[in-house]
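Only one protein chain is missing from this complex, and each of the others stays in its spot.
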């Protein structure tokens, strides 16, 4: 089997470094190019050393600029900073690179699929529409906070219908990139504001849970009311979720529904797919970021749901959900999406 | 004017120590007795030294047992641990002491007022009913998390009506007492569970916002859906609040409604009353516990509301509210309540 | 080969839980009994669930009291709380159990070896003296802070001689056990005092580095001046070390001396022995607890030394050293010591 060469745009950032663990030793993909900004010319290991101890296999790769001419790859992952993402991704598209991007630049474009492989693999059909205009295509993955929410809502939506969602978040500092949040601001503190985050959580989740109908995504209609806050944790976005369902819910039943939830990645046995996309903990004081964020068969790829309980009426549901913001919420969902593209034959063109 | 001698039951705990700052130099009240458990026989300053540097005036008071015979007071504040509160408070009632208690022991009893002086001073009428059965009486103050929520909801309820509340909390470690949360559990972590807290937030807030009608409190009827979590902050419970109102809301208007909110403590100019019970911040990333918890003319007595904004429809409102859990949420609301009792003549009997 | 059944006394504490990872799957040892105090009768997984997610193999073992009659083992590890360690360990000795103890109860007894296997395996000869009086024996391992210091000093002592040591520590909260340090005291704070720690660091390190001469240990003579502080980290005691040597030191040379350092565990290829007992980092701002505490071939078993530099004269040396307080500093050094005992035939008697 031919190995797919992958480049990582923005590889030296807080999410960028997570691709490395997922891709070193990957059966189908091989890192060919790592791009950065301030660290161009440095060895990768040196460039990211304050963030992470990374494997020997990639230590000596030289960081290059995010310039299509310097990138030798069959696929590029984009983890670029938001201020340059749109421009650089567009350039790579022009040069014919298929892109899986975790940036927000193109997420809400009508013809661009916004994918969580367990939820809406069918949205990849939008690639065909993109290909009418150019040779290459872009697939996006959601904001790190939307990922955990959408994954946990999907089986509820399918089984009970959803009328309304209210979610409050407890987001780790790595979600803000590097250097990110100054320590002075967050030590012993909470910052109840993350720029544009609440809007993204709502609109992206609705798109992901939307229905593809004759080449158009009909976004989910129910309100998603988010309040987002930064907390002094390292990894793992925790969310307190309140859902009003169309049908009444039984708690034991919804826990089973969570646990049985599977998607195409599990059916196809994709390399980065966890056995259980949703782990439900029985412990009364969990999930906790430090103890649970690396749970499951593919650490960081499962979300962990806990404290599943009724609200004050039988068509309401409350729970906490934890997802690893840099793995399932960024590098992991992107790699899983790329694996799906590979299996479906989208990466054969180059 | 006669000085009121006050005893503090459970004075050596995390909330107990806050009474001292509020009562040393108080124009009406004078600390006469401090009780404790493990520290009986020690000087107060020594007993609490790991928690707080406290004023010289009380340093040398000897800590005694919470025994009515050892307490010389016209009024006792109770900050007792929950497992003994009911029994000990009952004993003090039998011995004729008026009690202002921040414990949960009697909060939900039908004849016991649960008071936030700015909201429901009229509920003090229940004292008359209590007095039919005995000489003394007990008045309670709410759970620290309910205080900030109820105070912020009151002007909304009065001006727009409320259909539903969904609240998620970010609660400081001092809310769990001392020694409280082990550092191992909360450093770089969030604990999404606080025993019985969600139930208290809902039921107590409904009682406080209830209407007294012919000697009975008719609790508020709208659902209050709480999700409570412990976070690694020292002081200040932050809450993300979502409200559905009966009437549509204009944001500028509701901000004015918050800012203009006053109650009897302000009208009566009580010593511990802050000028503004509700401070509204214009800054986009506030209130923050570390920077804002001591805001206002009486530090720790004002709640701070920020990010007041619409949800996805015009009858929805979202905001964050911060209240000092040990001052406004415990010792402060109790002292303010005692001041109200004093002004209304309830403390003259003894 | 016969499997050695091992019991763990005090298995439910902060250090106790670390034995499990080291012993599940161990080629020679098999956990047979787990004792506890408050959790007697509970399943082990449930007893320690707030501290750690532990492997399935031991989840269902029932926790029993630390009573010799309830323990079926060829060897017991003791991780008992200090207040009961002396009494309980004595009882197990009477009942003929060989003990490897990480508690301080018997560490400084003249006939009791205080072992770091890479440094003073010859001190195990003291077992013979113990055996004159009874069938069983006890071997101890040092205080978690002394371990990292002693390991880093050993090659310096052997190559350059030592005149004086001044050490200041940055100790993680897990070093205080569970529940240990209240979060209120350590969040955003440093506590510059750990009871009896400075004395232990000095006296134990001198015993470990001492010379066995005709059945007696002659303790090292140079002063070890320790200042110990608790810091808000989870795992890993960091120490700032200043050493005055007898001979002048070249920095490049001493780094080589650190890196080449090996002991019997490495020669014997013991299962828990790391390839490099001492890892030296070249990075200017390391070792850091969060990034480096699990370094090496046996995570948590290597110490990491960094910033090796001269003081103001050529016979002075400064460096930082990091050691995992629960693994190399507690469970790990005990297991490694037991492996040494096994290989040397000390565990065959039972």
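When the chains are written out, they are named A, B and C in that same order, and each has its own residue count from 1.
In this text, a contact is a pair of C-beta atoms (placed from the backbone, for glycine too) under 8 Å apart; a residue touches a chain by one contact, two chains touch by 3 or more.
Quick caveat: nothing in here was measured; it's all calculated off a predicted structure.
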Handout entry: Chain not shown: contacting residue from A:188, A:236, A:311 or A:329
Key = A:188
Exercise for the section: Out of C:191, C:268 or C:294, point to the residue that touches the absent chain in the complete complex. Expected result: C:191
Exercise for the section: Out of C:229, C:255 or C:268, point to the residue that touches the absent chain in the complete complex. Expected result: C:229
Problem - Of A:180, A:210, A:223 or A:271, the one touching the omitted chain in the full complex - result: A:180
Practice task
Mind listing the subunit A residues that contact the chain we can't see here?
Solution key: 14, 50-51, 173-174, 178-188, 232-234
Exercise for the section: May I ask you to list the residues on subunit B that touch the chain which is not drawn? Expected result: 49-50, 52-53, 187-188, 234, 283, 285, 290-292, 295
Practice task
Kindly note down the residues of subunit C that lie in touch with the hidden chain.
Solution key: 166, 168, 170, 185, 187-193, 202, 223-225, 227, 229, 231-234, 238, 240, 242, 284-291, 306-307, 311-313, 316, 318, 320
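Everything that follows uses one rule, which is that only the chains that are shown with their structure count from here on.
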Exercise for the section: Give the identifier of the chain nearest to the protein's overall CA centre, each chain being represented by its own CA mean. Expected result: A
Practice task
Express in whole angstrom the distance between the two chain centres, defined as the mean CA positions of subunit A and subunit B.
Solution key: 41
Practice task
Give, as an integer number of Å, the spacing between the C-alpha centres of subunit C and subunit B.
Solution key: 47
Fill in the blank from the handout: Residue numbers in subunit A touching two or more further chains are 187-188, 234, 285, 290-291
